[in-house]
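Submitted below is the structure of interest, expressed as structure tokens.
A protein chain is absent from this complex, but the other protein chains hold their places.
On to chain A.
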Amino acid sequence: MTAPTRRRGRALGLLVLRRLAFAVPVLLLVSFALFVLAKASPFDPVERYFGARIIGASPERVAQIRANWGVDEPVVGQYLAWLRHAVAGDFGDSLSLRQPVAQVIGERLGWSVLLAATGFALALLLGLVLGTAAAWRQGGRLDRTITTVAYALEAAPVFWLGLAALYVFALELRWLPGGGLTDPGAAVDVGQVARHLALPVAVLAISHAPWYVLFVRQGLLESFTSDHVVGARSRGLPDHLVVSGHALRTSLLPFLSLLGARLPELITGALLVETVFSWPGIARATVDAALNVDFALLGALTVLATAVVLLGNLLADVLYAAADPRVGLDG
């Protein structure tokens, strides 16, 4: 290993440390803001907990649960109590679901990760293939079609796409099931889950692919005019080699940072898709937590989402730096 590489390795390590250190105040701030927002919510957690049984419930019993939960304590106190336990790895119990938060998340997170990861991979694939195809045939019919569709899809809300897909493929054509993880009576196996996963993943991927398609296309078009590509062309290399070997390679670098930036969109998109397709992931628990002002569950979910976004961005930056030695590592 040469000295400059070693130095760069150390700088990269420092970048990671710096970012991780920065993540701590961000997480604190986000989780505290969440507690303040939840406190301002028009819903009362105890009333939501009782549901219809609140009618006629004796005031003493209701007051007892308020006291058990400490819901009337000041928000700072509640936050600090939550934080003390959270730091020790104990996210407490979900009040609305009567389960430990770790269990609530554990039961559902896997299905959400499956959906989001598959959707992400498919969106990436679509982005690369269609983006390259469009740039290669710039101005042609294929390019015009791909760009038009991509712009149209960028404007279409993901839940709208989901409902449309549900209508076409589940209701009219009856090709794919309309919701759930498996058929009602069936056991969880790969075939069942794959069939039920197809529609939600396709919707998630299609709603995210346009950004990647247009980005890849733009990047390629720019690099077509750069020196090394012009040089390769003038050396008489075949067109497909120039595109895949020279142009695509350099234009992929900025693509990495786009991936990081799109992560929050991917998470919210996955939540909406889950709701439309009754996917048993974390989405419904998130909505329930918000409606029921379930501090413990809300706090854990927010920290989780924030951490994923921060880590995703860090990963994108590290990859970027590792791939391109010219990238500075100062900030």
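Worth pointing out:
As a convention for this text, contacts are C-beta pairs under 8 Å (C-beta built on N, C-alpha and C of every residue); 3 or more make two chains touch, one makes a residue touch a chain; residues count from 1.
Going forward, contacts and distances are computed from a predicted model.
Per UniProt, the protein behind the absent chain is "Peptide/nickel transport system substrate-binding protein"; the candidates were "Multicomponent Na+:H+ antiporter subunit B", "Peptide/nickel transport system substrate-binding protein", "NADH-quinone oxidoreductase subunit K" or "Nucleoside ABC transporter membrane protein". Annotation: of A:Pro4, A:Pro25 or A:Gly56, A:Gly56 touches the absent chain (contact as defined above). Note on the undisplayed chain: of the listed residues A:Gln218, A:Thr250 or A:Ser278, the one touching it is A:Ser278. Which of A:Val201, A:Val243 or A:Leu256 touches the hidden chain is settled by the complete complex: it is A:Val201.
Residue-wise, the contact with the chain that is not shown comes from A:Ala165, picked out of A:Leu34, A:Ala165 or A:Leu314. Although one chain is not displayed, its contacts with chain A can still be listed: residues 42-44, 47, 49-59, 61-65, 68-69, 93-100, 103-104, 107-108, 122, 126, 141, 144-145, 148-149, 165, 169, 171, 174-181, 183-186, 191-192, 194-195, 197-199, 201-202, 205-206, 278, 280-281, 284-285.
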